[in-house]
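Note that one protein chain of the assembly has been removed; the remaining protein chains are unaltered in position.
For reference, chains read A, B and C in written order, and residue numbers begin at 1 within each chain.
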Amino acid sequence: MNLLLTGFEPFDNSDRNPSLEIARELDRRRIGDVQVTSRILPVSMQRIAVALDTVLDETRPDLVLSLGLAGHESMIRIERFGMNLADFPIADNDGARSVDQALIPEGTVGVATTIPNRAIYDALLAAGIPARLSNTAGLYLCNACIYLTHAALTRRGSPARFGFLHLPYLPEQVAALLAGPRAGRLPEQVASMSLETMTRAVEIAIGSCAQSNVASARAASRS
Amino acid sequence: MNLLLTGFEPFDNSDRNPSLEIARELDRRRIGDVQVTSRILPVSMQRIAVALDTVLDETRPDLVLSLGLAGHESMIRIERFGMNLADFPIADNDGARSVDQALIPEGTVGVATTIPNRAIYDALLAAGIPARLSNTAGLYLCNACIYLTHAALTRRGSPARFGFLHLPYLPEQVAALLAGPRAGRLPEQVASMSLETMTRAVEIAIGSCAQSNVASARAASRS
Amino acid sequence: MNLLLTGFEPFDNSDRNPSLEIARELDRRRIGDVQVTSRILPVSMQRIAVALDTVLDETRPDLVLSLGLAGHESMIRIERFGMNLADFPIADNDGARSVDQALIPEGTVGVATTIPNRAIYDALLAAGIPARLSNTAGLYLCNACIYLTHAALTRRGSPARFGFLHLPYLPEQVAALLAGPRAGRLPEQVASMSLETMTRAVEIAIGSCAQSNVASARAASRS
Partner (left out) sequence: MNLLLTGFEPFDNSDRNPSLEIARELDRRRIGDVQVTSRILPVSMQRIAVALDTVLDETRPDLVLSLGLAGHESMIRIERFGMNLADFPIADNDGARSVDQALIPEGTVGVATTIPNRAIYDALLAAGIPARLSNTAGLYLCNACIYLTHAALTRRGSPARFGFLHLPYLPEQVAALLAGPRAGRLPEQVASMSLETMTRAVEIAIGSCAQSNVASARAASRS
């Protein structure tokens, strides 16, 4: 089973992004029956669709798991949906800021991620890792990634399941914010999660995806 | 230099408390010039004053660093003050709940912790660990620990500096809350910090305390 | 122009619900060119679809604006989407708790509200009322209301625009929570908004809907 694992490059004046670091860390790793191939996506409205097409063509995955950073999040956030809308709170890495813009004109309103979100949630809690099921991935690049991945897989007729995990800040990112020029404007609480915990969470999620894929394949072969 | 490191036993239906685990982990450890001796305090209004007297008499420390758990906190919280008041949001481990009760009748309103809080803050941020200086330790047992430690050291004529660090939940504690009966009532965000990060934070704080004690001693010997 | 304004009955052990109070307050009111007719919906998975059908048949509206309570929200929350999923954090008023249940089997993943959400947002801020555009109405009855209203209007071939506003607690509801048995478990901050401010917000939103409907009608008649 080939799994494409994507992360995003750093953005918003940070030089780190846990999604990038975990994608790189797990690249070429074998987790159970799953062979992981990682790619990094641009934080760019203009370039993300082409980038997704490229990485899907290069890797032809059976499973797609995308990772992104959600600043001020405290848990592993398992995204259920992607919506056909871009409305950016801050500019992207090209300095562009979409406002109320459809990702695909005439596209369907929303899509659902198809990896076993509830099983991942249960597995993370069982492993002692805080997680939550989420109904919105925001309207920045992470949401665009979900919506456009669905579209790209559909165009290819690919049966690959896909999903998205949002990750908290790394502790080092919060420490940098607290030592930085906007410190006096930060909320009193800014959560983080260690790279080790987040990496373990992604490995567990990959395991849940694989198990579920195998179960479906068996069910299909029996019928 | 002998440092007394205290933690608290678990409370509020949890079977874990990071302050206890870190105190035990660092017990008998030598960190630079500091020899650590750890003790665990009861989450009990009725028993904490005697417990503090006992551990101070047993250990005769040059420095006292106390640790406690602050659920829903996201950072290492460095406490500046202890107040002469107990007003508990929940019952303690004896089932008792103090309301607007002075810790020491006729005692002074507030006391300041005397370890180098700002230096600890700077050292933690420099190490990439989220931290904040705090003006209130709440009015539960942690605040009582600060106020009563000050009183106990003063009664002994001890020059030992003392301080208090509040710690976030462990990831496993948040996962247990999310899997537990009150899950539907929790806020959307509940922060945590890994035991590794918190242990490193306490070691760094101990290092800052030691450095500052040595500097003071040198200054005193010169004068 | 006939506008159906819906509110929800109280739920979750409260005896108040601002959405109900505002719907009743504005019932039979004329706001500009809009004639308001109000109805109260049950907080019940089993009964809401039939209730919506009944009120739509009774009122045959040109516009539908639904209101609901979002505890712990601080602003007027303008909902952009409804999703085909029920996943309740707490039981409904029948004591039933849906988990990962489709609202309409084989239904589309998500629907978008069609009132001029951005214009309402701008009008509320201009009037000094805190508001935000929201990407998720949760997965409780409010989301079900959005999704099922869309379905019911579509089944009728109705061109009526529809939308949803989530409202904060009333101050009196927060005061009751603070005086109640769960006070020690509440987050430090629980926001509220006065009934007057919320009622004014709904009137402003109705005005924005009407203006936009008139503008569309004129555009249509010109072409």
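By definition in this document, contacts are C-beta pairs under 8 Å (C-beta built on N, C-alpha and C of every residue); 3 or more make two chains touch, one makes a residue touch a chain.
Treat the numbers as computed from the prediction; the structure is a model and nothing was measured.
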Checklist entry - Which of these touches the unseen chain: B:N13, B:Q46, B:T136 or B:T154? => result B:T136
Checklist entry - With respect to the chain omitted from the figure, which of C:P105, C:G128 or C:G157 is a touching residue? => result C:G128
Next on the checklist: Could you pull out which residues of chain B are in touch with the chain that's been left out?
Outcome noted: 80-81, 83, 85, 87, 100, 108-112, 118, 133, 135-136, 138-139
Checklist entry - For chain C, which residues lie in contact with the unshown chain of the complex? => result 72-75, 124-132, 171-172, 174-176, 178-179, 188-194, 196-197
Checklist entry - Residues of chain A in contact with the chain that isn't shown? => result 72, 89-90, 182-185, 187
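Convention: only the chains that are shown with their structure count from here on.
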Item to check | Furthest chain, CA centroid comparison against chain C | outcome: B
Checklist outcome for this item: Taking each chain's centre as the mean of its CA atoms, chain B sits from chain C at a distance in Å of 46
Item to check | Whole-Å gap separating chain A and chain C, where each centre is the average of the chain's CA atoms | outcome: 31
Item to check | Set of chain C residues in contact with two or more other chains | outcome: none
